[in-house]
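Presenting subunit A:
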Amino acid sequence: MTWLSAWWHLTWARGRWPQRAAALWLLLVLGAALLAPLGGYAVGADVDLTAASQGPSLAHWLGTDHLGRDVAWRLALACQAFVGPGLVAAVVAGVLGVLPAAVAGLVGGGVALGLRYLTAVVATLPRFVLVLLLLMIYGDSAPLLGAAIGLAYAPELSEAVYGRVEELRRADFLETSLAHGVSWWRLLFLHVLVGAAGGLVARHLLRAFAFTVVLESTLSYLGGFGVQEPWPSWGNMLVFEWGRGLGVAQIAPAAMLLFTVGACASVAGWAGGERHVR
Partner candidate 1 sequence: MVGPLATRALWGLATLVGAVTGMFGLMVLAPGDPIDLLPNAEAVRPVLAAEWALDQPAPVRLGRWWGRLLSGELGVSLSYRPGMPVAELVWAAAPPTALRVLGALATVLALGTALAWHTSRGERGPSRAVAQATSLVPLFLAVHAVVASLNGGAFALMEAGWIDRPGWFALPDQASLLRTTTSVLLLAVASGSLAEVHADLEVALAELRRSPFVVAARARGESTTALLLRHLLPRLCTVAAGRLAMLLGGAIVVEKLMLLPGAGAMLWNAALVRDYELVLGLSFVAAAAVVLGRFLSDAARLFLDPRWREVTG
Partner candidate 2 sequence: MSADDRLVLEGLQVQAGSRHLVRGVGLTVRGGEVVGLVGPSGSGKTLTARALLGLVDFAPGVVAADLTLTCEGRDHRPYDPLPTRRTEREHAFREVRGALLGYLPQDAPGSLDPAQRVGRPIEAVAARAGQPGDARVWLERAGFSADEAPVVLQRFPHQLSGGMAQRVAIALALARGSRFLVADEPTTGLDAAVQRQLVHTFRRLADEGLGVLIVTHDLRWLAQVAHHVHILDQGTIAETLSASALRPEHATTEVGRRLLGAVGRMRSRGFP
């Protein structure tokens, strides 16, 4: 069975329509982040006061905000604000959280203690505070935001993976596998990381991504960090319409946020319900 068909059977074929819809939504968001900037929308030169605060129409599919800027385009463009950092966060969290934890779980002893110490140290600071601190010191940029969130999320991932690997170690699964001649690396990657902890890791990476969405929106909503005007982010689009009545320009970014966060949670739950290696 090829990798692709195996993946298909494990994920898509087993899902039900809400989870598939959620997965599709996330793909849509990813696509928007990649493609929307290519659409030639002139950010900064899109103010049109004659079309202020309009409802949905043929010219503006989701209406306009109070400066006459097209809501639909800005919603799509806003996806870049968090997709880039989100993927960086997932990678950073994965590298920092998964590999050391898996090794420590296999080896045990002093290495495990060291890992637990480092995890505890990073987890001491609230995640938001850690991210703010890093943004303040190293400057506000998208990759840094991603790295900061990845670091902030690593402890949770690390604990989860370490716990699962430790479970396996205590259940003698690892020792018997090694005794049967399975090579160390194969054991680590195939059986442990993908088989036993794969679903767990996927679930946490999705949560890190969701956290990026929320954090980036929070930062740009509060203003000063994150994406600044005139570049759109769902957060700053929302705060921009504060006090201007409940129109599409306010509902749309809120809805996008809720859908995306919900989609991440849904797919994360789906991914986390993986079979256990036995």
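Here, a contact is a pair of C-beta atoms (placed from the backbone, for glycine too) under 8 Å apart; a residue touches a chain by one contact, two chains touch by 3 or more; residues count from 1.
The set was built so that all candidates are chains of the complex that A comes from, given by their letters.
Please read all numbers here as calculations on a predicted model, not as lab measurements.
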| item | value |
| --- | --- |
| Selected neighbour of subunit A [touch, this complex] from 1 or 2 | 1 |
| Complex contacts: residues of subunit A adjacent to candidate 1 | 117-118, 120-129, 132-139, 214, 217-218, 221-222, 224-225, 235, 238-239, 242-243, 246, 254, 257-258, 261-262, 265 |
